[in-house]
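This is the structure I want to talk about, given as structure tokens.
All protein chains but one are shown at their positions in the complex.
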Amino acid sequence: MASKKDFLKETIKHIDIKKHNVVKLVDDMQNMAFSARDLNRAARIYDMMLNDKSCAIILTLAGSIFSAGLKKVVFDLVNNNMVDAIVSTGALMIDQDFFEALGFKHYIGTPRSDDNLLRELHIDRIYDTFIDEDELRVCDETCAKIFDGLEPKPYSSRELLQEFGKYLDKNGGPKVDDSVIYAAYKKNVPIFVPAFSDCSAGFGFIIHQTNHPDKHVSIDSAKDFLELTQIKLNAKETGIFMIGGGVPKNFTQDIVVAADILVEDASMHKYAVQITVADERDGALSGSTLKEASSWGKVSTTYEQMVYGEATVVLPLIAGYAYHKGSWKERKPHEFQKLFIEEKQTA
Amino acid sequence: MASKKDFLKETIKHIDIKKHNVVKLVDDMQNMAFSARDLNRAARIYDMMLNDKSCAIILTLAGSIFSAGLKKVVFDLVNNNMVDAIVSTGALMIDQDFFEALGFKHYIGTPRSDDNLLRELHIDRIYDTFIDEDELRVCDETCAKIFDGLEPKPYSSRELLQEFGKYLDKNGGPKVDDSVIYAAYKKNVPIFVPAFSDCSAGFGFIIHQTNHPDKHVSIDSAKDFLELTQIKLNAKETGIFMIGGGVPKNFTQDIVVAADILVEDASMHKYAVQITVADERDGALSGSTLKEASSWGKVSTTYEQMVYGEATVVLPLIAGYAYHKGSWKERKPHEFQKLFIEEKQTA
Amino acid sequence: MASKKDFLKETIKHIDIKKHNVVKLVDDMQNMAFSARDLNRAARIYDMMLNDKSCAIILTLAGSIFSAGLKKVVFDLVNNNMVDAIVSTGALMIDQDFFEALGFKHYIGTPRSDDNLLRELHIDRIYDTFIDEDELRVCDETCAKIFDGLEPKPYSSRELLQEFGKYLDKNGGPKVDDSVIYAAYKKNVPIFVPAFSDCSAGFGFIIHQTNHPDKHVSIDSAKDFLELTQIKLNAKETGIFMIGGGVPKNFTQDIVVAADILVEDASMHKYAVQITVADERDGALSGSTLKEASSWGKVSTTYEQMVYGEATVVLPLIAGYAYHKGSWKERKPHEFQKLFIEEKQTA
Partner (left out) sequence: MASKKDFLKETIKHIDIKKHNVVKLVDDMQNMAFSARDLNRAARIYDMMLNDKSCAIILTLAGSIFSAGLKKVVFDLVNNNMVDAIVSTGALMIDQDFFEALGFKHYIGTPRSDDNLLRELHIDRIYDTFIDEDELRVCDETCAKIFDGLEPKPYSSRELLQEFGKYLDKNGGPKVDDSVIYAAYKKNVPIFVPAFSDCSAGFGFIIHQTNHPDKHVSIDSAKDFLELTQIKLNAKETGIFMIGGGVPKNFTQDIVVAADILVEDASMHKYAVQITVADERDGALSGSTLKEASSWGKVSTTYEQMVYGEATVVLPLIAGYAYHKGSWKERKPHEFQKLFIEEKQTA
């Protein structure tokens, strides 16, 4: 009979944008049509954000892009001051980034699988990628252990993600050299996960709160919203670079309205780029156009661009373009994490 | 110059599945192909759930379907014991259902709008639908007021949604006769919103927590996860009816794994149906197949069906089929809300 | 080992719009949003075409919709004077309609098939539908036989399709009561297949022309274009009802430009409705909007509506709406086939 080893053979390898100078390729898309022209404009708008000294850049992440080989791209953005805050799904940060930081891997699989057999073998499938479910359980338990070690009270996800970075630091560093959580921890780039129970950390919470029914760590996602809004208020201008839609997109667009509630005439996001395969026609948020967001007062329409395409192909081109243009070399890190640490220390 | 009144003229009207007996129409789709045959099978699986006395039904909701005229469909499912728990986005429950319960309306608009003009007029656009932004601000503030009135501590979204129902009850009831929050409150159907800060309630929290910086209400989404898992453990069998994907889909599929962590050999969701326009090929959760979920041990493959189609057309057919088949008439309400109230009272 | 019989068990059954009065259901979609509202408007525009005494209606067909159970819908449109000309793919008319007229069937299958096994068993698959390949070969040969019996010269596809109708008539009528080719033959509704070699008839031509290398029947698709343009010139107004895109859509939109070449100021198509799942963003014709067609002078923008959805679900609702509204009862058939027969007789 087939064993787990038969399926978990070849590992996913993350693409390294630093190795591929795509500037000329993307430049030549400027005078084409359809997605190529859109991709070119999105890349140039991201480069504009990096050149605009007054602009803080918020990266939003959704979709299973780290298990698909795009983790190092985001790592490089963080590590080279190309992003100032991240808003993400929990699966990306915990089940995929933290998971690999613990030394586990993702494996090349196929969508034409016998899913019942995979289940019996404790193999989880994400389209054409396989995961060792037993390793994922170790990840869940590590989350629980981290929560067990914290003072029992409500936390923002940003605070908890920082604790994950601290955990890696104290335990000999991540087992990989491209951990996004760890790089963000070191570079003072805050990470927000507005639906933080919806991932491996949620299982960690199930264990933690069941073991500590009265006094335990809880996640205050309202605090997330307040903190991200404070970043918006602290920055003169903001640009958003969105990979996929979902809660991270909505949450990040909404902070303009939240800022507007706290102070009069908060500025809209000045720049906005989204990579998506979702469509606007079903009215769902993930595919809603940035022009639509403008009616809500969230995004300015001057520098916005949707790129319809799948991220594994599109993101290396846009991020690679911005990396090799080099505008980030002159850029000073915002280190927004300090905003909250100092605040706390003052208080 | 154009005024707000020029745009906010015709209101969205919710379709009433009780008026349209589509049983024969949907029956005749059984021997067709493509989406029609899928739709037929999904309708029959939902009817099987309603006939299975041991099965608790969890409805998950994403996408802007209430502003699109599908609110009364969900209201009728709740009111006729056709659903036992709801997992939803916050926008649907607060910005759309509670918003209408306060007496506000959604308006017929067009995707070909001048979004800059709309912004100036305080009109928000969802594809082809308009909203009065000033009314939405009233909704935000009402949320803040509700939070101001609660004991400052962490709550699950389920507890807070119940408070919204209670608020409507105390203030003369909803201003409409098809409020989902209110019907669920009356029928003891718990509503979970795992990313509760990501909606009008989030703005309410911004106001509430800013005004009460030290002691305030917070949302514990980990508690959400624990509570929904308790429902799973309490039910002998479960079926899930998913409209769209996103966090509600993932969260609800994940409780099988969570249950498995708490007790040995928790059962998978026995039935699963999803209406979606998302595709599986980008690996994102919203479009991931139910067969893929089976590899994770979340969903049994015997009775599962994806229906690729837009909910405004597909949901009235599936829900209408199940309503007019009448299997719900014999069904006893699970009233899972009592699970938590009794628990509390015992404790 | 598996045999063909194991796979070809349950036949596809065509839906009968006459049995399902969906007028109220579709009417109630008028004040919803997204695809439901679009579907409602498309249904009302089709009904307007039927009410407009000066309007000739051209139906364009693409996609494998007859094997999917939509053949009787088109039959009913032809039989009840709800369409005056058809522009179609060859697969629909020959491989599916004529094939069933010869007594063969389509079978319920599954997309999760072992396609190599199917090939060995001579079973052809269309997504979730099976076909007996040996029966399809009989269809090819019947085409060759029909061509063998004709005077060797170039024909328009319209002329050849009429010969297919005549063939059925002479051979005891079709073996089914819902043949579109036969109904069109009887009602003098011309059928055009601009890419007529791209189907079972193409295989018939391969046999016919190989057996008659010097003198043989050929297809003059330029003549098709001229004849359809003559219909356009003959009609005071035209409306187009398009199921899918492809060559039939482009061909039918183009006759406005062709008419404009022949006479000055030919009128645009006054009404236009399209059901499609294709998107406009890749610039391909199938998903190109009717507004875009307007820039080419092909379609007037006043009464046009795209409906994004899969035809097996959407067409029964739109066609059923128009059928049960009954506007066709007052409609006089245009019998455009006579245009060419009389012309010939005069000449």
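The chains carry the letters A, B and C, assigned in the order they are written, with residues numbered from 1 in each.
Rule of thumb we're sticking to: a residue touches a chain if its C-beta (ideal position, glycine included) is under 8 Å from a C-beta of that chain, and two chains touch if they have at least 3 such contacts.
In this text the structure is predicted, and so the values were computed from the model without any measurement.
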Open item on the list: Touching the hidden chain in the complete assembly: which of B:Tyr155, B:Phe225, B:Tyr308 or B:Phe340 does that?
Closed with: B:Tyr308
TODO: Out of C:Thr129, C:Ser179, C:Gln305 or C:Gln337, point to the residue that touches the absent chain in the complete complex.
DONE: C:Thr129
Open item on the list: Could you pull out which residues of chain A are in touch with the chain that's been left out?
Closed with: 10-16, 19-20, 22, 24-25, 28-29, 31-37, 39, 64, 67-70, 106, 108, 126-129, 308-314, 316-317
Task: Missing-partner contacts on chain C, residue numbers - done: 62-65, 67-68, 91, 111, 113, 115-116, 118-119, 123-129, 133, 140, 154, 194-198, 202-203, 205-210, 217-226, 229, 244, 246-247, 250-251, 254, 257-258, 261-262, 277-286, 288, 291-292, 294-297, 301, 310-311
Open item on the list: I need the residue numbers on chain B that touch the omitted chain, in ascending order.
Closed with: 33-35, 279, 281-283, 308
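Keep in mind that, in the parts below, only the chains that are shown with their structure count from here on.
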Open item on the list: On the document's contact criterion, could you list the chains that touch chain B and likewise touch chain C?
Closed with: A
- [ ] Note whether the interface between chain A and chain C is symmetric in residue numbering, meaning over half of all numbers used appear on both sides, and answer same or different.
- [x] same
Open item on the list: Using CA atoms for the superposition, what rotation angle relates chain A to chain B, in steps of 5 degrees?
Closed with: 180
- [ ] Would you kindly tell me how far, in whole Å, the mean C-alpha position of chain B lies from that of chain A?
- [x] 26
TODO: Enumerate the residues of chain C that touch no fewer than two other chains.
DONE: 33-35, 308
